[in-house]
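One structure coming up, written as structure tokens, with questions to follow.
Complex shown without one protein chain; remaining protein chains in place.
And now, chain A:
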Amino acid sequence: MSALLDVENLSIRFPIKRGWGKTSWLYAVDDVSFQVNRGETLSIVGESGSGKTTAALGVARLVPNSGGKVDLAGEDFLALEAEDLRKARAKVQVIFQDPYSSLNPRLRAEAIVREPMDSIGTLPVAERAGRVAELFEQVGLRPEQMKLFPHQFSGGQRQRIGIARALATNPELIICDEAVSALDVAVQAQILNLLRRLQRDLGLTYLFISHDLGVVQHMSDHIAVMYMGKIVEYADRLSLFNDPRHPYTKALLSAVPSVDQSRNVDRLLIPGDPPDPLNPPEGCRFASRCPFVEDACRVDQPQLNAVTDQHKVACIKA
């Protein structure tokens, strides 16, 4: 299995101005590496502010990166400049979280879906209208809805338009940035099934960002758990859900509600809030909240080490 996307040591930091000439750096994503195989789904999970969305948008060059390497289908994506980058954007498309702010309210649905084709020029002009109609059908919208404006659609329908737009340029990688978290449960299921069907039919590769472990379990082949800009655990789905090694992952999994009484035993609670990201602690970043913390945890940052072939953990006790 070949990796479509190979991210190495990606870092993304933002300047925080503090008065005259003083700038601190906020490391939203700190030295993160992962691979996604063609046709598979890698999910990145983590709480708000863990840097999962920033990492994904950094891969798509939608936020400025400050170091690392992103190899997409054999091309060094971070090295592309101006025109080359604009053309290469056809390969990576994003499905956004909020179906209400992700569609331009002044454009008709067909124009929204058509926009990437027009700007990147992936198809001859004459074929674009036909492609829009085809996309509408693929995502389960009716042809007469093409002329409507975004505010005339429901949340689920709007998300379908967003999916059609993401498919317009025949991308190899689709980033689903919390693509279903703004929808209610019934609609979530429809959209998730649509995403899976499209993946199967079109051979798509997903980078799936979510905080909902139930959704992640349904969608993923591999899962990366992020905490404060770092990947703390990386594994295939079965290993992660059956044998979580990092205390943070254990806590996350124990928080998933389940109807199965036997699974719902020891809730592992983590106290407090994440530490100030502008002054991350020495050593393990989870040390301040970890129930199993030792003195050694506060000395060095644990590296992501392989426990098995498919399972890596950044914890000295794993």
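Here, contacts are C-beta pairs under 8 Å (C-beta built on N, C-alpha and C of every residue); 3 or more make two chains touch, one makes a residue touch a chain; residues count from 1.
Please note the rule applied: contacts and distances are computed from a predicted model.
Think of the chain that is not pictured: of "Serine/threonine protein kinase", "Urease accessory protein UreG", "CheW protein" or "Peptide/nickel transport system permease protein", UniProt labels it "Peptide/nickel transport system permease protein". Screening A:K87, A:R196, A:K250 or A:K317 for touch with the missing chain picks out A:K87.
Residue A:R108 is the one among A:R108, A:R196, A:H211 or A:K317 that touches the chain not shown. Although one chain is not drawn, the whole complex shows that of A:A3, A:L26 or A:L62 it is A:L62 that touches it.
Mapped onto chain A, the footprint of the missing chain covers residues 57, 60, 62, 86-87, 89-90, 92-94, 96-98, 101-106, 108, 115-116, 119-120, 142, 144-145, 147-149, 151-152, 162, 165, 168-169.
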